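Every protein chain except one is present and positioned as in the full complex.
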């Protein structure tokens, strides 16, 4: 079952009196029990995408086209009051910095119990019992005795566990994890990712793992969406992406990763940088940095399916039959 | 610069913090300043010449705001009063800014024992209410504009000291100060070239806000008789003089009070506006 479907989403920003597309024709879906990773470097639009889904766009941005369908309901035009309910109960959120989601002056336990009472209507004692169960599920040691602790008494990893408990409290269908381990050490990062894997399998949630780190995608996601400059440039299963990346950007990105398990002679690097929003090209947005750029790349490339029914798609003219000549015709 | 910072910046630009406040405040201050500077040319009468024939005149074409008990033109006296008041405020604030910034940076950059002693001394100074401190200092130094400036400067010192100290403390741990050390720069060079310029924005904003406080302190001191000695006209002094005949001729106290109010509003608008516009969250 599909938990989240994004359909031709376009998010427009008003910058200096001009409209720029921060996201263009973004489409993908997350199935129940699936982890979909959104990968890209800074400026690729992954945060804008998360904000578009959650209805947390800044004042200068708006969704100008397309749909965000959660379960079977379109939510892209819901008013803020409804979105607040949806965010608490149907979408769980985990951020890079756990303290942004926690209130320093309330105990950890009361913060986990609050949504249980608000959204599920549990009584005070029921909420407390459930909150302690949740803390145990996210493997906070001695959960019952730490119910009354304050966030500052927890380490970074433990705080992130609290945020996760908070996010799964109302059994959401969808969990959005935006760079959930970027601020953490590798050993703790691994613990948190393993925890997310387990929880997601148990709860049959769909998870959107937004990250810049391709290495953790390899171990913890089922499918990957690679973004660049606000476009989805490639969608594939993790295996397909790492074995046979189709888009020149995805290829270059994979080749630029240093590896802990083997020696590489030289890292491939992508020349240049992501252009500023207002200067993003109309056609393929990777055109300035692409070694294969052609004339036709000045037009927005279509999404092409590679292989048969594997769901491996690439948005690049290189994969269009006769694409090199399309510009002439 | 990543796209998210671009977005944040655009988002804030939409609100234009402080822009209007700065414009209004600056206009008021410009007008007031111009009036003060041009006082000898635009004042319709000599502010010090007494005329027993023209005592307590109501406002008229000749005496725009009337005359006082010695027959001196109130409007001219307010214009001249602005001169002394603004000069006192500006000079004392400048003095406090230079002293406070220098000692504050020294304190914050050196840290350790130097910082502890200087901070303790500053706390002692701050423990006096501003007016009380001003009164004590003027009483000790004696009357006169120069002493008044010194007294007000001393009461304003802690604000600048604290700001400069905390700025220097924060900068001291910044990477680029470490970078300067690694590059082998001397402490003098680091402070003069890399810390001082970074604190200047903040110091100028506080200076604008403290100008208003200095105007108020000057007026208050003048009101209780510790201002510039008569016959010099200062805004606070005029209010005090007007007070003697408040019930019969309320205008004599009200007009200079209004002048003080206008100056303070102008300075505060400008200071607050500058502060908002310079908010680190609003700049890149």
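The letters A and B name the chains in turn, as written, and every chain counts its residues from 1.
To be clear about the criterion, contacts are C-beta pairs under 8 Å (C-beta built on N, C-alpha and C of every residue); 3 or more make two chains touch, one makes a residue touch a chain.
One rule holds in what follows: contacts and distances are computed from a predicted model.
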Note to self: Out of "ATP-binding cassette domain-containing protein", "Transketolase", "FXSXX-COOH protein" or "Amidohydrolase", which one is the UniProt protein name for the chain not included here?
What the structure shows: "ATP-binding cassette domain-containing protein"
Item checked: From A:2, A:27 or A:42, residue that would touch the chain that is not displayed -> A:42
Check: Out of A:216, A:232 or A:296, which is the one that touches the chain we can't see?
Finding: A:216
Note to self: Counting contacts across the full complex, list the positions on chain B that touch the omitted chain.
What the structure shows: 1, 174-176, 178-186, 189, 193-194, 197-198, 284
Check: Please identify, in ascending order, the residues of chain A that touch the omitted chain?
Finding: 41-42, 139, 141, 155, 157-158, 185-191, 194, 212-219, 238-239, 242, 252-254, 256-261, 263-264, 266-271, 273
